[in-house]
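Then we have chain A:
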Amino acid sequence: MPAPTGIMPATLRKDLRLEWRSKDAINSMLFFSLLVVVVFSFSFDPNAEESRRIAGGLIWVAFLFAAVVALNQTWAREIRNQVLDAYRVSPAPANSLFLAKAIGNFIFVSVLEALMTPLFVIFYQLRPLGPTWQLLIVAALGTWALVVNGTFFAAMSLRTRSREIMLPLLLFPISIPALLAMVQATANVLTGGGARVWIALLLSYDLVFTTACLLLFETVLNAE
Partner candidate 1 sequence: MNGYLIAAYAATWIIHIAYLASLMRRYSRLKHDIEELKRAQT
Partner candidate 2 sequence: MTETAPVITVSNLIKQFGRFAALRGVTAEFSAGKLYAILGDNGAGKTTLLRTLAGLNRPTSGQITILGAQKFGDICHQVGYMAHSSLLYDEMSGRENLDYFARLYGISESARCTQAIRAVGLDPDLRRPVGQYSQGMRQRMSLARALFNDPKILLLDEPFSNVDIHSATGMVHLLANIRDQGKTIFVVTHQASLLDGTADEFIWMEAGQIVARTLDLQQTARTT
């Protein structure tokens, strides 16, 4: 029996529709990262020249924490009425579900970034001195790096006790290289340098971990 096609887009559409109706993930993410921006600006002087150097770190840490909020939400939805079991008894391949979830989270986090970045720019009076287009690439690659591993580890922590705490514990150590690359690339561009090596690093990180996720997701989904 050939595997049915078009499952990935159908699942993605379903997820977007659910999010549109409940707005659980995006609201909590927005509020959360807003809090982070405000709290950070209390702890540092946002007007100093220094802030340009640390802003890259602040932005990405804020987005990382916000992404964790969204990542926990995506699978919570599937667990609520055990709907995940319905997916597992169906002939649909596990990777379609994974890709749909990862792309969905990518969209959510990108929307968040698009909404929050102007706020950061205003609060911290940022003006990139380096090539801005590189920032876009860094944002896209970096977000995917966080989201692809995050989706995977969220599915993993689904099967553990105290799963909400488990996700950051699993995700953060593995994400350190990606986070370092994102922060450094952003800081470089803001202070007037280029970020080609960091972009290359992010790209290979994305490739390696996306492959690993796709190879191992079925095992995790059906782990018992």
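Quick note on selection: all candidates are chains of the complex that A comes from, given by their letters.
Before moving on, here are some points about what is shown:
In the analysis below, a contact is a pair of C-beta atoms (placed from the backbone, for glycine too) under 8 Å apart; a residue touches a chain by one contact, two chains touch by 3 or more; residues count from 1.
These numbers were taken from a predicted model, which means no experiment stands behind them.
Picking from 1 or 2, the partner of chain A by touch in this complex is candidate 2.
On chain A, the positions that touch candidate 2 within their shared complex are 1-7, 10-11, 14, 17-18, 21-22, 77, 80-83, 85-92, 222, 224.
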